[in-house]
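Single-structure report; data block below.
A single protein chain has been omitted; all remaining protein chains appear in their positions.
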Amino acid sequence: MAEANDTNLAQFKAGILDNNPVLVQLLGMCPTLAVSNSVENALVMGAAVIFVLTMSNLIISLLRNLIKPHVRILIFTLTIAAFVTIADLALKAYVFEVSKKLGPFVPLIIVNCIIICRAEVVASKRNVWRSLADAWGCGLGFTMALCILAVIREMLGAGGITILRDLGWVWHLDAKTFEPHAWVVMIMPPGAFLTLGLVIGVVNHLRAHGARKRGG
Amino acid sequence: MEIGALVGIFLSVVLVNNFVFAQFLGICPFLGVSRKVDMAFGMGCAVTFVMTISGVVTWLIVHGVLAPIGRQFGNPEALYFLKYVIFIMVIASMVQLVEMYLRKFFPALYVAFGVFLPLITTNCAILGACLLIDMNDVYQRSLLKSAVFAFGGGIGFMMAITIMAGIREHLRFSDVPKALQGAGITLLTACILALAFMGFAGIGK
Partner (left out) sequence: MNKFVNESWLVLTLGVVFAALLAGAQTSLSARIVVNRTRALNEAVAQVVPDTQKIEALAVAGYDRDVFRCLDADGKLAGWAIDAVGMGFADKIRLVVGLSPDTTRIVGLKVIENVETPGLGNKISEDDWAGQYRNLDAGRPVVVHKRPPTAGANEVQAVTGATISSKAVTTIVNEALARVRPALQQQQ
């Protein structure tokens, strides 16, 4: 992956658009498919990933000169596993119902290719500020991709969007007239594959179109 | 131990709750390695092998090490916060051990598995299987049921990836729109397969 980002800001923006971990790099698809069945799940998962990615990139960047090559994957994994455990405990404590719905996918952040990949490509080689910019860019990019999918799936599949029941706020966007006709399949597995496949298709088309316009 | 219950668990995790089509585990290798049938089948075998062993070993560690130590402190669940770290370390070591063992005693098999083995560590299906066993009261009480579940999970994954490889071999001769080539069309095919597998629901009864 050639990363010709000259500034921290460029690194940040790349994570969101040009180098979006889900829609462009095609990493981290397991949680994307599983968790995008509702906007609430997507937001909470996104928050967890941003937290883990930030802490992981920070620590690894701080330690980058001390990490011996043979054990680097071990150290990455250990660091990521520790922060994922913290994130999991925090979710269970504060948003228990959502944490139950996310199921095994919060601990599965440990093997999420996005985080290990960013540790290997950026955090272990660059300074702290660059690594943090990358973490926030990729984290936001991931959350954004998840939310796009979740909005589509939940609107079509449940007829409306409901978030944050656990904390006592309820923000409910209702398409009440649509609800009886909701395509329930959208919040089930086939709907996940369908939505992600089509969104990636659209993204590819836009990127090819953009490249053609730039004379690429 | 009823054979019926074990067969039920096996069929349930292969057909009804298939790791790929119903539980979204192992999607990255599913998309990446499913281009040719023999590669897919090889990957499936490797995954099944590692998944079964890891499932059993993590169960044993939770019940044989963490719980007894915890009981010394008065609460068997005291050390459970270390579970995730331990699970991933176990899986990484298992893969390493399997690789060394195969290279020494079954070199032909080692060459056949090729580059897949190291990739399996980050396969979320393996960690996913261990976590699912850990989160389920029924499996927590029985090592045999957990082992059958892990084995079935691997077989289900193998079935999914092999079916997809078969379809993709044919798709090579189709006219897929440029934007959908690669990941796009694979996901759409997976959608149809997932719909088909939904038909198995209710077998449990």
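All chains are identified by letter, namely A and B, in their written order; residue positions are counted from 1 within each chain.
Here, contacts are C-beta pairs under 8 Å (C-beta built on N, C-alpha and C of every residue); 3 or more make two chains touch, one makes a residue touch a chain.
Quick caveat: nothing in here was measured; it's all calculated off a predicted structure.
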**OP:** Decide which residue listed in B:V7, B:L60 or B:A201 touches the omitted chain of the complex.
**Re:** B:A201
**OP:** Determine which one of B:L6, B:V37, B:V85 or B:L143 touches the chain that has been left out.
**Re:** B:V85
**OP:** In the full complex, which bits of chain B touch the chain not displayed? Write them out.
**Re:** 17, 81-82, 85, 201-202, 204-205
**OP:** Would you write out the residues of chain A that touch the absent chain, in ascending order?
**Re:** 63, 66-68, 70-71, 74-75, 78-79, 82, 85-86, 89-90, 92-94, 96, 157-158, 182, 184, 187-188
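One rule holds in what follows: only the chains that are shown with their structure count from here on.
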Subject >> Gap in Å, rounded to a whole number, between the CA centres of chain B and chain A >> reply: 22
Subject >> Footprint of chain B on chain A - complex, ascending >> reply: 26-27, 29-31, 33-34, 73-74, 77-78, 81-82, 84-85, 88-89, 103-104, 107-108, 110-113, 116, 185, 188-194, 196-198, 200-202, 204-205, 208
**OP:** Under the touch definition given earlier, write down the residues of chain B that touch chain A in their complex.
**Re:** 21-28, 31, 81-85, 87-89, 92, 121-124, 127-128, 131-132, 135, 177-181, 183-188, 190-192, 194-195, 198
